[in-house]
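A protein chain is absent from this complex, but the other protein chains hold their places.
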Amino acid sequence: MEQKNSPFDLHLLTDLAVESRNLTMQRTGQELEGVRLDEEEVEHAKITRIRVMNDRAAQAIGKKPGDYITIETRELQQGERQLHEYLSGVMAKEINTLVNYPGLTKSLEQEPTILVIGLGNWNATPDALGPRVIHHLLVTRHLYDAAPADARQGMRPVCALAPGVLGLTGIETAEILKGVIDKVHPDLVIAIDALAARETHHLASTIQISNTGIYPGSGVGNQRIGITQEDMGVPVIAVGVPTVVNSVTIVNDTIDKLMQDQNIAGTKMQNRLQQINDKQKQQIIQQVLQPYLGDLIMAPRGIDKLIRDVGRVIAGGLNIALHPDINQENVSLYLQ
Amino acid sequence: MEQKNSPFDLHLLTDLAVESRNLTMQRTGQELEGVRLDEEEVEHAKITRIRVMNDRAAQAIGKKPGDYITIETRELQQGERQLHEYLSGVMAKEINTLVNYPGLTKSLEQEPTILVIGLGNWNATPDALGPRVIHHLLVTRHLYDAAPADARQGMRPVCALAPGVLGLTGIETAEILKGVIDKVHPDLVIAIDALAARETHHLASTIQISNTGIYPGSGVGNQRIGITQEDMGVPVIAVGVPTVVNSVTIVNDTIDKLMQDQNIAGTKMQNRLQQINDKQKQQIIQQVLQPYLGDLIMAPRGIDKLIRDVGRVIAGGLNIALHPDINQENVSLYLQ
Amino acid sequence: MEQKNSPFDLHLLTDLAVESRNLTMQRTGQELEGVRLDEEEVEHAKITRIRVMNDRAAQAIGKKPGDYITIETRELQQGERQLHEYLSGVMAKEINTLVNYPGLTKSLEQEPTILVIGLGNWNATPDALGPRVIHHLLVTRHLYDAAPADARQGMRPVCALAPGVLGLTGIETAEILKGVIDKVHPDLVIAIDALAARETHHLASTIQISNTGIYPGSGVGNQRIGITQEDMGVPVIAVGVPTVVNSVTIVNDTIDKLMQDQNIAGTKMQNRLQQINDKQKQQIIQQVLQPYLGDLIMAPRGIDKLIRDVGRVIAGGLNIALHPDINQENVSLYLQ
Partner (left out) sequence: MEQKNSPFDLHLLTDLAVESRNLTMQRTGQELEGVRLDEEEVEHAKITRIRVMNDRAAQAIGKKPGDYITIETRELQQGERQLHEYLSGVMAKEINTLVNYPGLTKSLEQEPTILVIGLGNWNATPDALGPRVIHHLLVTRHLYDAAPADARQGMRPVCALAPGVLGLTGIETAEILKGVIDKVHPDLVIAIDALAARETHHLASTIQISNTGIYPGSGVGNQRIGITQEDMGVPVIAVGVPTVVNSVTIVNDTIDKLMQDQNIAGTKMQNRLQQINDKQKQQIIQQVLQPYLGDLIMAPRGIDKLIRDVGRVIAGGLNIALHPDINQENVSLYLQ
């Protein structure tokens, strides 16, 4: 979530595949070819699994081919610990479906080495989710290496890094990671990042898990290297939660709502309103948001606490997914 | 900045007198009686001094009678320390004009005891300005009391408290302060708080200083007691900086901008658009912002760093204002 | 634990009644009159209950008349959450025996208002225990006051304050508290503080609970007012955990050990060694510890983590003790 491209390309203002898909469908008005959708309601949460099946579909919705799972739940925002433990369990189950994806050469039973990356800036609250997860995560690789083979039962070698952001280190995050991966040789990388959403109801209430990697600082981005299987040489699972909505989105949505408003529907006014072209829209957005424009973010008032809570839920989910002896009942006992 | 009243009363969505005054003038279209305005341009900053002269004027602009000084400057947002030191100097000068206000029984030369209060929640970044200022402030009362009379030259007895917010303590902030004031008997209270603005360009670029006290958690508010001279029994100077804009404001402003947009001016569309009534407006706002509504805040992306910087500038300004031996040149040396 | 008196009065270097008692017995070589001792072994912990019955006994052991309960346990230092929850339960039980002490006019069933005070300096790790406990504590007074009478079932009005230390505020901590108590009118004050011990094995492994109040910054101290029933006008329970040992203690103990060492017992050398007088001892202490002397503290290497863990255990213990619906099984769910 480091920095964003043009504030006016709304497609780039969301990191959620589920929003990209809905946005595209609204525009085209029809089902997307090459995008498979599967929705499941579980207790306290709705799970949506999107598979982008080919490059044409990827182009259409602006997300790379692969799997995108979103867990939407109101409960993440509530302070209730017991529900948080439950959500960690739900998340662990979905992680495990991706971990067993063909890309991974070792199954979890073969005790692969897993490197968890906490992306983002620990000095910027809405961007601190990744480092926060690392803070709570159970790290075991150094103990695993020291333990005799039969004592390793039920232990997986997990290591972790919060590399910081370009502004703090002067080094591209992907460069740091590539260097560390070349030394540590993990079998799988799991990268955690705070995301941007377009819809406010997704804030701190949606977990997205994907196997397509991540480009720190952009949606599809133009950086030289990404945290992807191609660039890193190992499978990458990305886990993210939206913590901000770009303010440009809100202004844009307000104009759109006016255009579609029932109370003035079909009137000449709405017809004309719909003729406001993109350039006029941008002028209005600029007038409302200057001098900040793309750098003004919207977040829930209690964002500091939400980041802490969500960080714990995700660290718990990873602990359950990665260590056979940890489950929903005892997950709180292992949070660092 | 604890919690806000109805999210739809736009008047209440700003803590800045300068915005209240402009808002009222826009509505009425004429100069306000009983409000005196004085504007001064200094290097790097514009200073606006508003005096609300009577209750009728207070009613009209929604701010209590008294003086409101705003220092507007782009430089607060820049990371340049030298300009920050300069702004501390500008602020100190304005503070001193209020300190010599009739309410204060002792002049600064008579070494009054001053209690600085850092309002707000240290666990919520945009609300942490007050505690941050206390962190940097030079506190001397305990040294002053221990020093012999002739060693006190140039030292003022300054004490400080960051009392927390109702959600953290279970006690009304004003209750805590009244209790402490009854024991410490300061001659003057200076209360620091993060503010809400309506206009994004005021974010982290405006310092408001007033002698009318403050109601933690509201503009004009309905709490039993405020941090005011009436309730506390000593003069109160409030210093605040806007750190958030309520998201309701942005949606509202977008609609207003559309209504006034030059490109569609005078068209039938705009005429009809202008007929959108307040209820319809509220419906649109609700649709765009649900489920957060009044609890979604807008802040600059780098809010964490801004709070740290602004906290230092204000602590520096207080140090210069309160201690004769501290000035713009050496202010950095005394920041804790 | 703000500041200490003469570094050479070893009696003052411990805040633990159990150490004072042992120290005195070692000196006098006999049971102390007026000191009642009760020891109990429970799972994972040893509980010692000392009652200082009169002023003469108080003089002898340097602790005010009243009850001192210590819970000693290795498990506080282990990272195991399940044992921490258990220890919160043990602590809650002991707190409750003191809460029902005659001083308290309302029983817990009558829903007394309880003010929890987190003493100490949040900027100094070994002194940050008190503020840390407040951070985790369940605060309810503001909800209680707003709830209808029949919805209050099982809720006690608990409020909290971390007032800081003299160096941060310029105000005596007891002054701040007296002011707040005069406004809030609690029925009971519970004050949390980090303590100093003489014996290293007590570090982060002993919880002391007493009903004699506390003098921030000293053992028996010479401050004008203390956080005691006499000065505050309400019963005060103090809860503390040793986090540091003064380095003077260690040098002293080394000399003492040499004097008693079996390997050189009965030799002329030891006889002479035993003739080292207090002044010579002090010279050696000064030589070893200069230039820090009383300001050099000993703490376990992992003190930062210990403070976090112990803070959670004590907050959990208070939550269990004060709220009827919280118990050892669900205590983790209510930690903030």
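For reference, chains read A, B and C in written order, and residue numbers begin at 1 within each chain.
Quick note on the criterion: contacts are C-beta pairs under 8 Å (C-beta built on N, C-alpha and C of every residue); 3 or more make two chains touch, one makes a residue touch a chain.
In this text, all values refer to a predicted model and were calculated from it rather than measured experimentally.
**Q** Using the touch definition up top, pick the residue from A:G66, A:P112, A:G164 or A:G226 that touches the left-out chain.
**A** A:G164
**Q** If the hidden chain were put back, which of A:L16, A:I69, A:L83 or A:V180 would touch it?
**A** In the full complex, the listed residue that touches the missing chain is A:V180.
**Q** Taking the full complex into account, find the residue in C:M25, C:L258 or C:L333 that is in contact with the omitted chain.
**A** C:L258
**Q** Tell me which residue among B:E80, B:D145 or B:D325 touches the hidden chain in the full complex.
**A** B:E80
**Q** What residues on chain C make contact with the chain left out of this view?
**A** 123-125, 200-201, 203, 247, 250-251, 253-255, 257-258, 261, 263-264, 267-269, 271-273, 276, 280, 283-284, 287-292, 295-305
**Q** If the missing chain were put back, which residues of chain B would it touch?
**A** Where chain B meets the chain not shown: residues 80-82, 332-334.
**Q** Tell me where the left-out chain touches chain A, residue by residue.
**A** Residues 134, 139-143, 157-164, 166-172, 175-176, 178-184 of chain A touch the chain absent from view.
One rule holds in what follows: only the chains that are shown with their structure count from here on.
**Q** What pair of chains has the most C-beta pairs in contact?
**A** A-B
**Q** Quick one: report the Å distance separating chain B from chain C, using the average Cα coordinate of each chain.
**A** 41
**Q** For chain A and chain B, let me know how many angstrom lie between their CA-based centres, rounded off.
**A** 36
**Q** Could you grab the centroid distance between chain A and chain C? Build each centroid from C-alpha atoms only and quote it in angstrom.
**A** About 45 Å, centre to centre.
**Q** Going by the touch rule set out above, which residues of chain C reach two or more other chains?
**A** none
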